[in-house]
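One structure coming up, written as structure tokens, with questions to follow.
Left out: one protein chain. Kept in place: all the others.
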Amino acid sequence: MRLTSVLSVPFAMVGRRTLDIATEMGGMTLMAGAILRRLFPPRVDGAELMRNLYNVGVKSFPIILVTGVFVGAIMVIQAGLYVEKYEATGFIGWGAGFATLREVSPIMIALMFNGRVGAKNTAEIGTMKVTEQVDALRTLAIDPVSYLIMPRFIAMVVMMTLLVVVGDATALIGGAFTSQFLLGVDVQLFFRSFVDLIHLEDFLLGVYKAITFGIAVGVVSCHFGITVTGGAVGVGRAVNDSVVASAIWIFVLNYVVTTLII
Amino acid sequence: MSAASKQVTHVEVPRDGVRIRCQGVSKYYRRTAVLDAVDLEVRDGTMLGLIGPGAAGKSLLVKIICGLVAPDEGHVFIDDIDVTRLRERELQALRMRLGMVFQNYALFDFMNVGENIALPLRMEGRSSETSIRNRVAEVLEQVALPGIQDKMPRELSGGMKKRVSFVRAVVRRPPIVIYDDPTGGLDPVTSAKIFRLLSDMKAQGTTSITISHDLDGIRPLCDQWLLIEHGKTLFSGDTSAIDQCETPYVRQFWRGEPA
Partner (left out) sequence: MSAHPPHKPNVLELFLAALGSPFVIVGEQFREIFKVFGLTVQYALHGRRRWKEVWLQAYRIGNESLVFIVCVAGSLGVTLVYQAGLQAERIIGDLTPLGGLYLQILLREFGPTITALMISTRVGTGIAAEIGSMVVTEQVDALQMSGAHPVEYLVVPRFWASVVMVFCLTCVSVLVSWLAGLLTALLAFGVSPYTFATLSFVIPGDVILLLMKTTAYGIAIPIVAGASGLSAHGGSEGVGWATTQSVVNCSLAVLFLDVLLSGFGYLVLLR
């Protein structure tokens, strides 16, 4: 009797996890559907959209700049080790730039964006939910999805795309400086190999990725925000779940977009 | 060990009998004073009633007294030791003689009831596990909640949570106890039970501060009164003085008359 109950524990755990994941997937699908329905024709509060564009874009700017510089520096250091080994200093701009534009910069910027914007979004919507502000909107006959979620979603997609472009640029600048001061590779040499060997499609791949990441973070963070229950503790838990789910989506979509586009 | 830390572990009632004293305590948030030069004195074995409307700064004041929040100006003395000058270690030692019942229970939600109550004893580090277990059972019995050690806080009703919070505050038998709204949100029957516990504690000689909106409940218990609003002292004195106070707002508040 005892043994069977112990043996069933892992199965129960797997089962519960699966059910949880299925529930959240369903919720995210519903959220995506609700957003899609209000996109054609667009039903968005204009003032609310401007406010969110500002909150999402301008306020994340400093963090994205810092992240970009760090990413550039790391990639140049890593590439530098190989470039020196094979005495191919001329390729440093290509080696660091290729990986940065296609992979590392979109992922890192998206992860920071997820933390800065996605988490905040879940926390804000979640707080409105637990303090019954969302119900108050409903009783005033205001559609919470059009009023609360649409502007945030659009702002997130637009700003994620733009911020990845900004991140790419700062990563290159950070990388160029690192290669000048740490590796002693001239900035001109760095950019020459970059310009010669990097194609527009490398940059565009990052941008496409950014658009899908923006959609994912938008849908996921709104879904977890609007389904919060259980006061302050519930808000904390929802933010945690939201950033984790978004991070998984970011990596999965990264894989999907890479294989689809190449 | 400095002179101060030796002092905090050695309980001695001051010669003038004042166990809690605040002198000109002020606190500012964003340039507005939420406590404005508050003075108070609580003598050994007496109870101070701290009353006032919501957001007056009552909870904040008692947190400053316990050293949980540092005041921007003024001093707090517990048994003539200046709380505002103590370091964290010394504060920890001083808090061994303080108990506090929080307004919103503040039960540890990751521990069951038994562990909640045992924590102050464990931190004191003087008793064995068996004697801790016995003491927890004993105090739960005293508040008519026997055998609920294994329940989690979320399974309890509001009145039960208040009583568990009360028990956790007094389990170390501290000489000074602070009750922040011990009957808030409770029905009259449960409130009466709690006031009974407060009066028992007072009969055993504890010094206390009680925050409450239930004036009828605490009127017979308190010896001194402090009425604050927006952080400013509106009245300070004993029961006969507040009975005779002519200030219109104090009269309204004390008698519960409409404006």
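For reference, chains read A and B in written order, and residue numbers begin at 1 within each chain.
To be clear about the criterion, contacts are C-beta pairs under 8 Å (C-beta built on N, C-alpha and C of every residue); 3 or more make two chains touch, one makes a residue touch a chain.
In this text the structure is predicted, and so the values were computed from the model without any measurement.
When you scan A:134, A:149 or A:235 for touch with the missing chain, the hit is A:235. Although one chain is not displayed, subunit B still touches it through residues 26, 28, 31-33, 36-37, 63, 66, 68, 73, 88, 91-92, 95-96, 98-100, 102-104, 106-109, 119-120, 123-124, 168-169. Residues of subunit A that touch the chain left out of view are 17, 62-63, 66-67, 70-71, 73-74, 77-78, 80-82, 98, 102-103, 108, 111-112, 114-116, 119-120, 122-124, 126-127, 130-131, 182, 231-237, 239-240, 243-244, 247-248, 251-252, 254-255, 258-259, 262.
Here is the rule we use: only the chains that are shown with their structure count from here on.
Centre-to-centre separation of subunit A and subunit B, using mean CA positions: 47 Å.
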